[in-house]
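Please read through the structure below; I'll follow up with questions.
Of the protein chains in this complex, one is absent; all others appear in place.
Residue numbering begins at 1 within each chain, and the chains themselves are lettered A and B in the order written.
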Amino acid sequence: MSAAVAPAGMLAFPRLKSAGARRLVYGVLGLSAMLGIWEIGTLFLHLNPGTRTFTTFGPVPTFEAFPVLWGQGKIQSAVAASGYRLGIGLLIAIAFGVPIGILMGRSKRFRELSNSPFQLLRMISPLSWMPLAVIVFAAWNQAIIFLIAIASVWPVAFATAAGLAKVDPAWFKVARNLGARPMHMLTQVILPAITFDVLTGIRLALGVGWMVLVPAELLGVTSGLGYAIRDARETLSYNHLTAMVLVIGVIGYMLDGICVQLIKRYSWHHRGE
Amino acid sequence: MSTGAASAAAAPAGADASLRLLKSKGEGLFNFFAGLAILFAFWWVGVYFIAINPATAQFAGFGPIPAFRAVATLWEDGMIQRAAWASGYRMGAGLLIAIAIGVPIGILMGRSRTFREVSNSPFQLLRMISPLSWEPIAVIVFAGWDQAIIFLIAVASVWPVAFATAAGVAKVDPAWFKVARNLGAKPWHILTQIVVPAITLDILTGIRLALGVAWIVLVPAEFFGVTSGLGYTIEDARETLSYDHLMAMVLVIGAIGYLLDSIFVQLIKRYNWTRAA
Partner (left out) sequence: MRRQRNDDHEDTRLDLLLDNPDVADGLPDPKLIPDDEFDYLGSALKTGVNRRMLLKAGALAALSGVLPSKGAFAQKKLDPVVKICYIPITDAAALLIAHELGYFKREGIDSERPTLIRSWSALVEAFQAHKFNLTHMLNPIPIWMRYNNKFPVKITAWDHTNGSALVVGAHTGIKSFKDFGGKQLAVPFWYSNHNIIAQMLLRDAGITPVIRPQDAKLAPNECNLLVLPPPDMPPSLASKKIDAYIVAEPFNALGEIKAGAKMLRFTGDVWKGHPCCVVVMHEADAMDPARAAWTQGIHNAIVAAQIYMAENRKETAHLLSREGKNYLPFPVEVVDRAMNFYDPAYYSNPPAIKHVEWQQSRINFQAWPYPSATKIVAEELKKVVLTGDRAFMDDLSPDFVAKDLVNYGFIKKALEANPKWRNDLSVPRTGDPYARNEVIVV
């Protein structure tokens, strides 16, 4: 007796039990659907004689551009340059944002007084600072880092403050009773409690910083992802442009994923609720 | 012991309460202005140091006093009103489109696990593409600059709305659906009577986040094609090196953004029913 073949219809699709496998398959499915829609869009561009020249935006020319750009080292150098600026910008945002957030959370006076100026500054579109940055900072890199930092500091600060607001005040009382000094309070009570929220804030800051990076790199630098996109646009090499845009999307996705993993790891105190 | 004494006791209590209310409102107002005053003081000091240095003296126009004067001038010229109107129109249209597309997608994501898992990777990828990279496509596809800018804003804002809606839907107590179905509710009823009211709070939070994103994207998007709007006036001030106009517009942008954000915070407070455990 030969092994019975599943008699189900033509599309006998084995039910994937493992959640991980299913997620993988669905992920691939989703990306393929996106590629399909992209290709259809390119087809539209091709059919209209007025826009036929823009078919280089399509998936096939884009994927052809990858080996070229990688071979020339353009992707690597762009990622390194932009990564440096983004990294330093975010570090500065964290270095300023967390202390400010802790202050906001612990001191009512500070919070009330700083509320209106912070809200005002927060809602100033970061790129409006560009002309100021050009004048104040000696180096282009510094100007770009400033723009990223000033856009990203707010999510970090406010998330930290929110995290602090959730800390059970009883803990502070207990700590004080046990003779904890303010430094202990900070390191043993506050920081562990708010790590989760700070990470959420950093994740949001990453999203904002990523958004600001591309237009910020208009400023006089000749390296970086934003510059690479602009150069591709100016040489009308649209497939290079979409290739770099994909690189940006992928890297952003990865960075965001890292943040999410970190957040999940530190998500201990939410289960209590 | 008569109504007189009781009412006499009640009157001071009533007066007490309204006095406390007045005091807290007064405090709030005081803090609002005091905070801003401190900010402007810092600003003034910073520019003062720039102004006394002869090498950078020409940048004294960045200071608060020239900026405020410029605000008055620009207001009289009607520049601010026109720019706010033009930008407001683009923002509004872009956000409306983002909501119209984002909320249904979010509901789908929240209710259908298959859809969520299939769409997760492409959405996460598209979400992390810096919105201004879409500019060449916007220029090519859309006939007018206004439309291109609205597209950029919509593309940037749809993600927070969609994900917030999905999160809201996912948090709806599944028991409610069972109860509703037992009571004979049809899917349309379920949508309008249960899902939408339950997720309103999250949608509003999502729109608030979307507003923040759109605000970031609006200014650079307006650098390029148009001759009206807040981003354009900044670019204009930049080109003519009128720094006082520049700082004036920066202030105006911040103030308008603050106002819009506060509106949403009020809306969220209103819809904030806590979910009792």
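Here is the rule we go by: contacts are C-beta pairs under 8 Å (C-beta built on N, C-alpha and C of every residue); 3 or more make two chains touch, one makes a residue touch a chain.
Computed from a prediction, not measured in an experiment: that's the story for all the values here.
Only one of B:G35, B:G94, B:P160 or B:G257 touches the absent chain when the whole complex is considered: B:P160.
Check A:F146, A:F196 or A:W210 against the missing chain and you find that the one touching it is A:F196. The omitted chain makes contact with just one of the residues A:I148, A:A161, A:I190 or A:L225: A:A161.
The chain that is not drawn here is touched, among residues B:W43, B:F223 or B:Y258, by B:F223. In the full complex, chain B touches the omitted chain through residues 24, 55-56, 58-59, 110-116, 120, 123-124, 127, 135-136, 139-141, 143, 159-160, 163-164, 166-167, 169-172, 174, 177, 186-188, 191, 202, 205-206, 209, 223-225, 227, 235-236, 238-241, 265, 268-269, 272, 274-277.
In the full complex, chain A touches the omitted chain through residues 43-44, 47-51, 53-54, 56, 104-105, 108, 111, 115, 131, 134-136, 138-141, 155, 158-159, 161-162, 165-170, 196-197, 200-201, 203-204, 218-223, 230-231, 233-237, 260, 263, 267, 270, 273.
In this text, only the chains that are shown with their structure count from here on.
For the pair chain A and chain B, the distance between mean C-alpha positions equals 20 Å. Looking at the complex, you find that chain A touches chain B at residues 22-23, 26-27, 29-31, 33-34, 45, 51, 54, 57, 112-132, 135, 151, 207-208, 210-215, 226, 229, 233, 238, 241, 245, 248-253, 255-257, 273.
Put simply, chain B touches chain A in their complex at residues 27-28, 31-36, 38-39, 56, 59, 62, 114, 117-133, 136-137, 140, 156, 212-213, 215-220, 223, 230-231, 234, 237-238, 243, 246, 249-250, 253-258, 260-262, 277.
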